[in-house]
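For this view, one protein chain was removed and the others were kept in their places.
The chains carry the letters A and B, assigned in the order they are written, with residues numbered from 1 in each.
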Amino acid sequence: MSRYRISGKGRVDHAAPVSFTFDGKTYRGLRGDTVASALLANGVHLMGRSFKYHRPRGAVTAGSEEPNALIGTSRGPGRFEPNTRATVQELRAGLVTESQNKWPSLSFDLGAVNDRAYMLFSAGFYYKTFMWPKSFWDKVYEPVIRGAAGLGRSPTEPDPDHYASRYLHTDVLIVGAGPAGIAAALAAAQSGADVTLVDENPEMGGSLLSDPGVAIDGRPAWDWIDAQLGRLRAAGVRLMTRTTAIGYYHQNMVGLCQRLTDHLDSPPKGAPRERMWRVRASQVVLAQGALEKPLVFDGNDRPGVMLAGAAQTYLHKYGVRVGDAPAVVTSHDSAWYAAFDLADSGAKVAAIIDTRATVRPDLLDAARQRGIEVLAGHTVTTTTGRLRVKSLRAAAVRGGTVSGGRTIPCDCLLMCGGWTPSLHLFSHTKGSLAWDADGGTFLPDRKTEAVEIAGAGRGLWGYDPVLADGAAAGLRALQGLGRAGHPAAFRVANDRPGTGTSHTELPTDGNPGKARAFVDFQNDVTAKDIRLAVREGMRSIEHVKRYTTNGMATDQGKMSNINGLMIAADALGKQPPQVGLTTFRPPYTPTSFGAFCGYLRGETFQLTRKTPIDPWAEANGAVFEPVAQWRRAWYFPKAGEDMHTAVLRECKATRASLGIFDASTLGKIEVAGPDAVEFMNRMYTNPWTKLQPGRCRYGLLLGEDGFIRDDGVIGRLSPDLFHVTTTTGGAARVLTMMEDYLQTEWPDLDVWLTSTTEQWATVALNGPNVLAMLKPLVQDVDWDDFPHMSCAECTVAGLPARLFRLSFTGEIGFEVNVPARHGLTLWETLMEAGKPFDICPYGTETMHVLRAEKGYIIVGQDTDGTVTPQDAGLDWAIGKAKKDFVGKRSLSRPDIVAKGRKQLVGLLTEDGSLLQEGAQIVLDPDQPKPMRMVGHVTSSYPSTMGHPIAMAVIEGGFDRMGETVFIPMPDGVRRARITSTVFYDPDNARLKA
Amino acid sequence: MLLIHCPYCDDTLPELEFAYAGEAHIARPADPSALTDEEWRDFLFIRTNARGPHYERWRHIGCGRLFNALRDTVSDRFLTTYKAGEARRPLTNEAAE
């Protein structure tokens, strides 16, 4: 057992040693230790190097606010994490840890040369020191600075862990399970309210775990905690440890990150590492306590200098004495108790230095009884010690004058500059803060949510008032639910009340220009930097923050914000509330990306829709592409084929004989009701009244602005029933748009819309042999009256079907719709029946090529939301005689009828090369840059005609038929001739066969 | 994530069940052809873009209904919601707060 571990003391399990390594050396800790407490038990204070100056640093806290002791942790292969707080990471068997930001070793770090050159790295050094020559910035200064600075190294492997999410609805959420939180939970758990109590630590109890001498209701603190947690459990209160409330959002939604397995030697199979909870609470109680402030003095960052409260926690929770000869410097009563507890555990307290001239007599008595020297009205002006503090220099302060310094040897220095209520979550709600001049701190003021703040979190001190306040807050929360409860009272013995004062920098007789008095430990911001920022013109605290980076470290200013503000206010000659506090933002503590991602990774990274025929495509080697939310078969390569070869084969097979295509993703909407035709007339540009049942028509849908929104073939199955198809990506949007008009503009119409996209599996058959293949399979269709653009409800391959004769390829085509459960059966039956015709399955790429050869547009590819029917050459689809339809009025707006609009045309390259979709088009390739771009390529494919084809939108394109335009590309300028968009069978001869 | 009261379901439900649907109380003109280009432009494009209480429409995925809401765009709080077709709810001092 190390000499710093006190046998039998603390909440660690002295019978359960746990081995771990730090920088390759094996250490022994105990079950219940953090990495920091275990290292301290081994006498190791040096845990890292600072960000900028590479100064040696040790743990300054014992909690999640730690700015210094950031380490790399490895929990096994692929499980490396940088910047883990050693004060939070619990020991587990085989844990491998390393220090950061040092080379070659932690104790001898060449980067520490930065510390000698600190004058170069003062506030704003980025903007000042490395100005000249300009060209050096990118190539020399920045890489060197970036190489020397930094926090840890990034993991290189994909995170193998699993992360979970959960929604939770609860009546009362209490954040923080210290005395105030527990008291609040006891009060709120009356009357059957659903209560959730969360704490970021492995154990509940908060500060009471570090104050075992306190007694409540006649019980020692730790017994009291156990008893109350038992009561809460019995009352059905949800108790969650290792659970950090990371953010507080609108209407009492609080995000919780629960760490589930990092502390386990061997996590159960399938267990998530962390779980993100999205909690909706009717009432929230914030009982997060207060954070201890460091004091700002030269050398306040040496390993061994830490917060007094942290030393007290290491002593009582972990049984670790942080030193044999601690000295204490404080401006608050609380640190006196830490000194007493350390003295009582065998440490020889070198001195208690209190900045206040007058100290409570009972504290002086207690110090005298323990033989501790007290220096009231004193300051600390500096410390010594390279890798561990060795001594401090204390001096008397009288009337603002520092005199009579003397050196006091010590092996650690415990500091306390008072306590700052933890207002981060409250600030997330935009709750306002009020300055408390007595306490030198901000307190919660006006609330915007149904929230109570209890205990030290609102500036109270001492267990008696904190417990009473917690109980009252819990009761108010309960009453906020409209429920009643009884008030509770607690009897506290051995309480530890306290007050204090606050400071900017501690007074010194040294040269303030040379003082290395740190405010933000992690970002290496000193008091001098903040004063410099003010001198150089920063007036707003937000500017001071960004110029100096004070508070921008991973602890988000938990240690530094208030001290920084006090110093900035002093430098500005203003009161702190006039300077204001910077904004706290979520997350409260650093949170893993995994916890935010939750299930949104791997195969559930995003929703992927699959058609009923997808399994066949997968089994038959399809290459897939994402289309909207769907994955669609892109092409079906045969052995040795690349995409180009496969697609041309599929195209030719379809044109020559027969192709089969899964069109199930097409949107389908059933428009039914006596007013169906009236509704269709109002929505679509086309006239529908004269469309006979059993026939279909290409429909074009505009927005009210006149631009093309969607298109598709629409069949009229009976006088009051239309089967509308939409584009794959437009299905949901079109239905929503139609519902919008129906509900809000035309609620009088008797017509209803039902999405049937997924009711039907759709198989498209195209090619000159389609009739020969299909006819024998079809019943109930009169083939003598089933021309191109017909539809029928019938039977196909023995399945109930809706059959459409239409073409998106230029060949004779059909779309067979059957109930989705039969989709795969239909496909397989058709594949079998198509064998004599060498039926060829094709994917979306071939579909695109075939449609482009015919000049059929794809909405969203050849149109972009600024294309009118006229622009796209779809004038013919407009029902000119109709008085109104959605978008009609816009088609006569001045901008829409103006000359020079971009119009959809065909393009053929002179050299037969393939253009890139999205490539810009110019009229004069020799004009100076930036050139005037007159349009862009929208579609471009190799084709079955031996040369590539393209479509493009070009200003005044219809009037430029036959003209040559230019497409500048990195490897040279392409020349292309403007043509019609119809490249294949312009007379539709093949459709009439 | 907000909580939104659906006036059709008479239930207060998470925002994830809802979709924003633009400014409210902009009726489509009965006869668009009777409008001047300027009037039609205003109908198409000109919106209040209010800082503070804003009349807007939301759609509830649950019941499929569009409804009206008065939401404060500064605090992001819903002041009230009401059914489509109902008259614009007055902007009381209470609501504006």
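Note that a contact is a pair of C-beta atoms (placed from the backbone, for glycine too) under 8 Å apart; a residue touches a chain by one contact, two chains touch by 3 or more.
Simple rule for what comes next: contacts and distances are computed from a predicted model.
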item: Hidden chain of the complex, named as in its UniProt record, picked from "Sarcosine oxidase subunit gamma", "Imelysin-like domain-containing protein", "SufE family protein" or "ABC transporter permease"; value: "Sarcosine oxidase subunit gamma"
item: Chain not shown, its touching partners among those shown; value: A, B
item: Touch with the omitted chain, as defined above, among A:Asn494, A:Thr754, A:Ser892 or A:Asn988; value: A:Thr754
item: Listed residues A:Arg368, A:Arg821, A:Lys835 or A:His947, member touching the removed chain; value: A:Arg821
item: Residue of A:Arg3, A:Arg153, A:Arg233 or A:Lys883 in touch with the missing chain, whole complex considered; value: A:Arg233
item: Of A:Thr21, A:Ser165, A:Gln479 or A:Thr825, the residue in touch with the unshown chain; value: A:Ser165
item: Residue touching the undisplayed chain, where the options are B:Met1, B:Leu35, B:Ala50 or B:Leu91; value: B:Met1
item: Interface residues of chain A (partner: the chain not displayed); value: 162, 164-169, 203-204, 233, 236, 238-242, 258, 260-261, 267-272, 278, 280, 599, 603-604, 606-612, 630, 670, 672-674, 750-752, 754-760, 819-821
item: Contact set of chain B toward the excluded chain (per top definition); value: 1, 8-11, 13-14, 16-17, 61-65
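Note that in this section only the chains that are shown with their structure count from here on.
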item: Distance from the mean Cα position of chain B to that of chain A, given in whole angstrom; value: 29
item: Chain A contact footprint on chain B (complex, rising order); value: 1-3, 14, 19, 21, 27-28, 31-33, 35, 37, 40-41, 43-44, 57, 59, 64-66, 75-77, 84-85
item: Residue numbers on chain A that touch chain B, as the complex places them; value: 249-251, 253, 278, 280, 448, 704-705, 736, 739-741, 743-745, 747, 883-884, 888-890, 893-894
